[in-house]
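First the structure, which I've put down as structure tokens, then a few questions once you've had a look.
The other protein chains are all here in position, but one chain of the complex has been omitted.
Coming up: subunit A.
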């Protein structure tokens, strides 16, 4: 199958919600990106960057609410940028005979001024506190007009990374992107590609080991005789608690997490592993929180401000934990780290599911007796999805009697309007979270912004304009 076919299949599955797991989605995205890098010809880093971005946008558009896709794309872009940057740094200085330490230093301007003058040159390496003072800062004071121009240049993002003078390839200082594109069709192949592919392989391996890497830290976070509360089902959390259970004895309270009731299978799995487990209804979370020592749960996405998107109901858990001053530990693989901000978190990255999970149609039909006959047969259903964000949804078998359109005029005139809401995710603000346990260690929500600059290039945060428009509907 060609790349285009593979991408189409994947996009179709995303739209039909056949692929739901963020980890699986991330892996598939990473595979596709590796396929793209290996099978297509790219003349230089820029061509590869453009290609990855356009294909990545296509995949992400299939399911804008799945942030893991964009995260992986950004990671790949970052890898390519780093590689290009390294080549640039490894390249011998162009000035003949100017090989002394001082001239090299002189050529390398202060990073801050570089960032301001040539956004392209510093594209791959973000300016940060630890490298800010590495270089001397030449006197430079940008006027406001200049700064605006630079900002525009950054947003347009056309870094022209000079070609590497590899063996046999003449470095004719191609700075014109148009010319380079032409050459990419047939001509030279970018030399850094093999290194990029190697790093992509590492990325895929990393994704495979995330749950294990997180679980290994369990002993640092769970102590003897503690009472741990968790919410719903999460593979990572299950592995984490099981690992802790190998050394220590503690109790687990599992909230069932309606309407998915993932907590039921979670409780059964934990009990099978020999942990003392108590299953409770969601409504009992607040009542029991007073006896809990720590809340441990998984997340769907980690946002730029340190907040998380997680299964619905997580915010209630977080609020109850805050009320009782119980630490809330979120287990999250860094592939879920997204540089996006939750401007309107209840809607922005959310998704709505079928109301049939919440309440059966017949329960609703009964009190509306006079209209019962028509209501159940005609399309004027009384149950609606309000604010359905994903019109592509094919969730549940009850679609026939639950059309997504709002209540029709006939129904509204004869019966009161009913909405049954079933949002998929909850936003938990950073102030309710104590700690993130990631595959690379524990971080506080206030540190998330640093992680972002470590894993992504700043100019990739938005990925593309059409995507941002889709996200901020």
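Keep in mind that, in the parts below, a contact is a pair of C-beta atoms (placed from the backbone, for glycine too) under 8 Å apart; a residue touches a chain by one contact, two chains touch by 3 or more; residues count from 1.
As a working rule, contacts and distances are computed from a predicted model.
**Student:** Given the choices "Brix domain-containing protein", "Glycine cleavage system H protein", "UDP-N-acetylglucosamine transferase subunit ALG13" or "Translation initiation factor eIF2B subunit delta", state the protein name listed in UniProt for the chain not shown.
**Tutor:** Of "Brix domain-containing protein", "Glycine cleavage system H protein", "UDP-N-acetylglucosamine transferase subunit ALG13" or "Translation initiation factor eIF2B subunit delta", the absent chain's UniProt record names it "Translation initiation factor eIF2B subunit delta".
**Student:** Determine which one of A:85, A:217, A:237 or A:277 touches the chain that has been left out.
**Tutor:** A:277
**Student:** Among the options A:87, A:256, A:439 or A:459, which residue touches the chain absent from this view?
**Tutor:** Once the missing chain is taken into account, the touching residue is A:256.
**Student:** Among A:15, A:41, A:58 or A:264, exactly one should touch the missing chain; which is it?
**Tutor:** Going through A:15, A:41, A:58 or A:264 one by one, A:264 is the residue touching the chain not shown.
**Student:** Considering the whole complex rather than only what is displayed, give the residues of subunit A touching the chain that is not shown.
**Tutor:** That gives, for subunit A, the contact residues 227, 251, 253, 256-259, 264, 267-268, 270-272, 274-284, 286-288, 291, 311-313, 315-316, 323, 346, 350, 358-359, 363-364, 366-368, 386, 415-423, 426-427.
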